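And now, chain A:
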Amino acid sequence: MTPPEIHYECVTVTASRRAIVDLVTFTAPAGVVTALIGPNGSGKSTLLSLLAGSRARRQGAVLIDGREIETLRGAHRADQIGVLAQHAAHQSSLTASEMVEIGLRAGSLLRRGTAADSRVAVASALDAVGIGALGSHLMAELSGGERQRVMLAQALVRNPTVLVLDEPTNHLDIGHQHELLAMVAESGRTVIAALHTLDAVSTYAGHVVMLDHGRVVGAGAPREVLNEEAVDAVFGVRSMFVDTSFGSQLVTARRLPDHKRSARDQA
Partner candidate 1 sequence: MSRRAVSQNSRNRRSGLLGAVPLWVTVLLLLVVLLAATVVGVAVGAVPLSVGEVLGAIRRGISATSTGTTDFIVWDLRVPRVLEAILVGAGLALAGLIVQVLVRNPIADSYVLGLSSGAGLGAVIVMTIAGSAVGIGVQTGAFGGAIAAGIAVAVLASSRGGFAAMRLVLVGIAVGHLASGAMSFVVIRASNADVAQQVMYWMLGSIAGAQWEHVPLVGLVVGVGLGLVASAAPWMDALALGDDAAAGLGLRVSRLRMAFFVVACALTATVVSISGTIGFVGFVVPNLARLLVGGMHRRVIPVTALLGSLLVLAADTSARTLLAPSEIPIGILTALLGVPLFILVVRRSLRAA
Partner candidate 2 sequence: MRVSSRVPSLVALVTVSVFAMAGCAAGSAPEPSPAVAGRTPESTANVHPGASACPAEVNVDSPPERVVTLDGSAAAFLIELGVGDRIVGTAGIDFIQDFGGPLRADLDSIPVLDEAQGNQEAVLHAQPDFVTGISPYQFGGFEGSATVETLQENGISALGACGAIAEGENVTLDAMYTYVGELGKAFGVEEKADELISELTARVDELVSDAEPVSALVLTAVPDDGTGIRTRGGTSFANALVHLAGGRSLAADMSGDSVELSAERVAVDNPSVIVAVSGFSAQSSEEMESAILTSPLLASTDAVKNGDVIVVPQRVLLSPSLLNVDAIEVLAAAFDRAR
């Protein structure tokens, strides 16, 4: 597959007379994991939702390979862009296969191919995320990590070229966090993910966009964006990159009382 490039151009979204996202411009390069980072309320989810069918009023352009996303019909958009959905509790009575199957059919009422084709697509999606044997299990019986992987399989079942993830590592233990992000990074798709765990960002993201109060305050390679001043200013924590035998990692620490106050708190 040839993954596309996603570009946000001067995107502004307002609600209650407040700009949730203000003149945001950045590019998510093709085939790479772009991490959106920033404190709670910085607009990450809103930006991601624009790729996921949100009807919010916005100014500016969201382009996929140069084409405005709103010109894509819902089903075509969903074919190209897979969104990791949050698992809702009341859907626990479905099996894993059924949950993935919903992702396969939803946009189109007409089945593409035969029932057997659907079964194959569902099975391969589950295999791809490593839980091929759990297809008949009810969602309620699976662990948090397994459920998350089912939802990922649902997002991948139509073989999209883009993957949108909003805090996908919530509720996952450290092992599963790495597993999920590695899987996603190696898939060759264009991935845009809102992530909280900065050390994971430094490991798996090829491109980072840092947001604060709805504005872009940094964009580029992880090492450039995640510098000590920026992390302190936006998050209020001390940090530094550490080189290890298995790669460079960002390490963060609690702010010390005598540390200078961040610009954020003064704003």
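Operating definition for what follows: contacts are C-beta pairs under 8 Å (C-beta built on N, C-alpha and C of every residue); 3 or more make two chains touch, one makes a residue touch a chain; residues count from 1.
These made the cut because all candidates are chains of the complex that A comes from, given by their letters.
Computed from a prediction, not measured in an experiment: that's the story for all the values here.
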Only one candidate among 1 or 2 touches chain A in this complex, and it is number 1
As the complex stands, chain A meets candidate 1 at residues 49, 52-55, 73-79, 83, 85-86, 88, 90-91, 93-95, 97-98, 101-103, 105-109, 119, 123, 133, 135-138, 140-141, 164
